[in-house]
Every structure is written in structure tokens, then in C-alpha cells.
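Report on one structure; see the data block that follows.
Heads up, one of the protein chains got dropped from this complex, but the rest are sitting where they should.
Take a look at chain A:
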């Protein structure tokens, strides 16, 4: 048997303060609760902590409410829907006033402008490359920009379309170079033929597009002449004919489009070679071959008619015909 010592004599398992005289020291500490005013409103009994009930169970209402709040859909609605609606409501209230809307718009546009007008984004001048002096004057005229201008306000596509719309411009590329330069690269149309119409004389390029008006044929004697309705749409054929007629040298006056259907090659001495609708170059080459062998075109021939390929026809001049007739008469008379 173990000796009784102090340790064992101690009272074990004392968990809470003793009840009895010692306990008064504890209860004295709970002063404010004891020193309650004698006069108090009745509602406090309901609202205060004194009305705490011993039953921890939730009431049916709070139980149902909590279950309702724990439903996933409701939770989602509270977490996302309610803040969203509140933000929407606040925004709606804020923007309901015209003054505030305007203030916000001005604020936003101020910021936009301050960013757009930074020197990094400004374009100071326009450089035109590949155009002659007259054309570049025209380009500056049709693109009325007052520099410096912000590159945000500059519609490069529209500028390019405007420049491409000019007659002498074949193609144009417009871009903003670093350093604030609006670079316009232009390829000019080169005139290849002179087109004489009833309205005047025009220069056309190889696609038939109008390049410039001309005061007089003598201004560009180096270019071949074409005439006739619709000749501008078949400049390529005309050029081919002119190339084929190169052998005739300076006898060639030009080509004329007849009935917007076929070509006539006009030479000096009012000679005319009427070419068919189909394969006019080959027909011309036939005439030239005949001419070379038999000096056809050197003779007194008014028209070489190649319109029917099976039956080439020539028409002589009036003087030649009369000569021909008198010679026959004479011959016949002599013969008889």
C-alpha cells in the first residue's frame, strides 16, 4: 500500500469553481449584472441577453430560412445576382441625370483627345512620290488635310481611294511613316495613244483609261492616233494594228473604229484599209504582203476592203477609174 502523501490527498477532478462561501468571490466579479437599474423598460427583457432561452434548437422559421439560403440556386443568386443588380441600379441612378452623363462623356473625350494628340501620333506633312509636278499639285488639292493632324483622325483608306480616283493615277499606296509623315506612293498612267473625238483630243493609256486632255494633236506627234466611238475600250487592238503597220512608216495617219465593231487603217492620200471584225491584224498583214509584192498601196487605190476574207476587194480612186474606162474604150475602139 502506498503511503498517503499530499499529492494523493489533493482533491482531484475539480473542474469548476466551488459552490459555497468560496464561490462568492467569483460571483462578486459579475458586478454589472447584479447592479441592474431597478427601473427599466419592459422591451429590454425581450431584446436583451437576459431573454436567452436554454433550447439551442432553431425555430422552424429560421431553420427553413437557413435551408432556403443554402439552396445552391439561391446562393448563386445572392453571390452573383444581387451584386449585379446593385451595380446595375447604381449605374442607372447615376446615369439618370443628363448633367452627369455629359460630364462623363466630356471626361472620356478629353482623355481620348489627350492621348490622340500626343506628338507620337501626330502627322505633320505629306510626301508624294512617283508623281510629276502637275499631278502632285492635283493630289494635294484633292486631299485637303490641314497638318498637323492626329493619325487617329486620318482615314488612310479613304485618302488612298481619293487619290486612286484621279485620272492620271494608276495605283497609289498611302501609309504613315514614323516621324509623322504621310507617305503617298503613286504610279502614274503613261499615255500611249491620242484619241480624237468630237469633243476634243484626249490621251489614253494602254487600258484605255483617260490620262489627260490635249489641246492639239501636234502636242504629241509621237503617239499614234485613234478615232471612232468605243475606240478607247479597244486600245490594245489598235496598238497591235499600229505595230503591224509599222512597215508603212509615216504613211499611217491612224486607225478608226467603225461602228464600234471593226477597224479602218487610214493612210495618207486618203487611202483606207478596211479590216474585218475577226482577226484584223492577220488581214492587215495580208494587205501589207500584197502591197510589198505588187506595190498595191503605191498605186491609185482608194480603199482596200478586207472585210470579207474570202473576197478581198479594192476600190480605185475616181480619176483612176475614169482612166481605166477611157483606156478600155480606146482599146475597144482600136480593136474594132
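Rule of thumb we're sticking to: a residue touches a chain if its C-beta (ideal position, glycine included) is under 8 Å from a C-beta of that chain, and two chains touch if they have at least 3 such contacts; residues count from 1.
Quick note on the criterion: contacts and distances are computed from a predicted model.
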Omitted chain (choose from "OmpA/MotB domain protein", "Peptidase M16", "Cell division protein FtsA" or "ABC transporter permease") - UniProt protein name: "Cell division protein FtsA"
Touching the absent chain when the full complex is considered, from A:67, A:112 or A:243: A:67
Chain A residues that touch the omitted chain in the full complex: 1-2, 4, 8-9, 11-16, 18-21, 55-58, 60, 63-64, 66-68, 70-72
